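For this view, one protein chain was removed and the others were kept in their places.
For reference, chains read A and B in written order, and residue numbers begin at 1 within each chain.
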Amino acid sequence: MGSTEKIKIESLTYAYPFSDKNALENISFSIMPGECVGIIGRNGAGKSTLCLALTGLVPKFFKGRYSGKVLLDGEDVRQISYEKLVTKIGLVLQNPFSQITGARITVYEEVAFGLENLGIPRDEIKQRVEAVLKALDLWEKRDENPFELSGGQLQKLAIASVLVLQPEVLVLDEPTSQLDSGGTKEVFEIISQMKSQGITIVLVEHKYEMLVEYVDKIIFLQEGKMIAFDEAEKIFSLPEIDEYMVGEPIYTKLCKKLNSKNSRGYYPVKFSEAVGILREARCGSDR
Amino acid sequence: MRVLGLYVERDTPVHKLAPFTKLMYAVTSTVVTFLFPSITVGILFLVLSVFLNTIARVLKHLIALLMVVSVLSISIFLIQGMFYVGNYTPLFSLLRLTFYKEGLLRAVVLVLRLFNMISAFGILMLTTRPSDLIDDLVRRGLSPNVGYVIASVLQIVPQMLSTATRIIDAQRSRGLEMNGSFHKRFKAFLALIGPLVLGSLLEARERALALEIRGFEARTKRTFLKDFSESKR
């Protein structure tokens, strides 16, 4: 013991049952406490599978062929007791609708559900639910039926229901893919809030422009293998990004077209930096 | 319909009774009328149930429920009146059909029994929020898993029905023919139910994941958020 990594994955290889291909092959990386890490890759690259592996749902729920280790605070995720695991790591999925239990008729009760399961004392439940609903700006909606909420609010509800368990790690698998820009902004604001609280975050996200503003590093997957694990600008400057047609932030694409790199030799990924670089390129005729 | 159920929001003493009490009344009333198939017993309970429904100011809704079995009730009178095994005393004739006293009396008992069952359960269903009923039962020992299944069915089914409507629209716009021969319409049925099943099973799998993440399988003793006496926190 005594390792300081929050998450450590060692040579993880996994295949779903009935599948001859590996969904994940020989994945290894570490994430430190409080880091915010993104995951990018084509469809089928293994991003969702990796999210499930972090929470232990792969292999617990899906079975299949599994080798290697996923360690949370040094403990194998398959060994951690269920009750402990649930308060250690949380997962938010893509589809807001399928994350409601369906068994509760108000937003308040829906959020309290997880705490009821864990036998948390009633007063503490009330405290925690109120805190999380207010933090996510859902307190006004606490008496409404979850099914009456909009997509963005539902996704916030899903996040609230997980946050109320006070996990140290939060994994989000394309949380904004079914939301409009307003909903997307709200989700990213919450992510920013959690970052400032020191929660370790792993985020699969296709909206690269937003992703790069929040993450410290990015994992780049292709067909189950990890191509790279590095800072955003280094990742998006890799030739494999174009080769595998993964896409990039649009201003990065612009800079690539205009061959405008930053002082470190990479294409800028952040909006402000790209503006600066392009302005220079425009004003200075010889480079 | 957002949540399945017959609950009618009112503020009456019947509404405030414990759900379990009302359930016990419904069951007892039904069982007694079956054990003692006499007209007197039937009428007694029916009057009592109707009285309770009236106090609860849901009489109109009860009548609607009874209307559902009106055709069955009439046919019971017809069939028992004419063909009951113990028929002996003819009472009257209509269009060459003879109706007997014993059969008609039997029909009265049967229909009273039916009405009784509906009225007694009506009190339960019309004056109790489904979630409160489930809560009460779980508190008294019903497995929380069973409670979960019942509670979620009540919300998931309306959800699936609105999805069903959307699927009809989507398939129609792709040229699905909903009229024509039985064969054609049956094929249309397959084209509608297939996507619905696939979609809802995929969603079910995701929901199972979400539940696991939120401690659904925890073996600790669960907390009950709501107090018996509260209907709103």
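Here, a contact is a pair of C-beta atoms (placed from the backbone, for glycine too) under 8 Å apart; a residue touches a chain by one contact, two chains touch by 3 or more.
Throughout what follows, contacts and distances are computed from a predicted model.
Select, from "ECF transporter S component", "Cytochrome B6", "5-oxoprolinase subunit PxpB" or "Lactose/L-arabinose transport system permease protein", the UniProt-recorded name of the complex's unshown chain.
Options "ECF transporter S component", "Cytochrome B6", "5-oxoprolinase subunit PxpB" or "Lactose/L-arabinose transport system permease protein" considered; the missing chain's recorded name is "ECF transporter S component".
Tell me which residue among B:36, B:92 or B:186 touches the hidden chain in the full complex.
Here the residue in touch with the unshown chain is B:186.
Among the options B:47, B:94 or B:178, which residue touches the chain absent from this view?
That would be B:178, which touches the missing chain.
To test your reading of the contact rule: which positions on chain A touch the chain that is missing from view?
Residues touching the hidden chain, for chain A, are 16-19, 61-63, 102.
What residue numbers in chain B mark contact with the hidden partner chain?
Here the touching residues of chain B are 4-6, 30, 65, 68-69, 71-72, 75-76, 78-80, 82-85, 106, 110, 114, 117-118, 121-122, 125, 130, 143-146, 148-150, 152-154, 156-157, 159-161, 164, 168, 178, 182, 185-186, 188-190, 192-194, 196-198, 200-205, 207-208, 211-212, 216-217, 219.
Note that in this section only the chains that are shown with their structure count from here on.
Which whole number of Å gives the spacing of the CA centres of chain A and chain B?
Chain centroid spacing, chain A to chain B, equals 44 Å.
Please name which positions on chain A make contact with chain B in the complex.
Its residues touching chain B are 52, 55, 57, 60-61, 82-83, 86, 90-91, 93, 95, 97-105, 108-109, 112-122, 125, 143, 145, 147-148, 158, 161-162, 165.
In the complex, go through chain B and note every residue touching chain A.
So the residues of chain B in touch with chain A come to 2-3, 131, 147-148, 151-152, 155-156, 158-159, 203-204, 206-226, 232-233.
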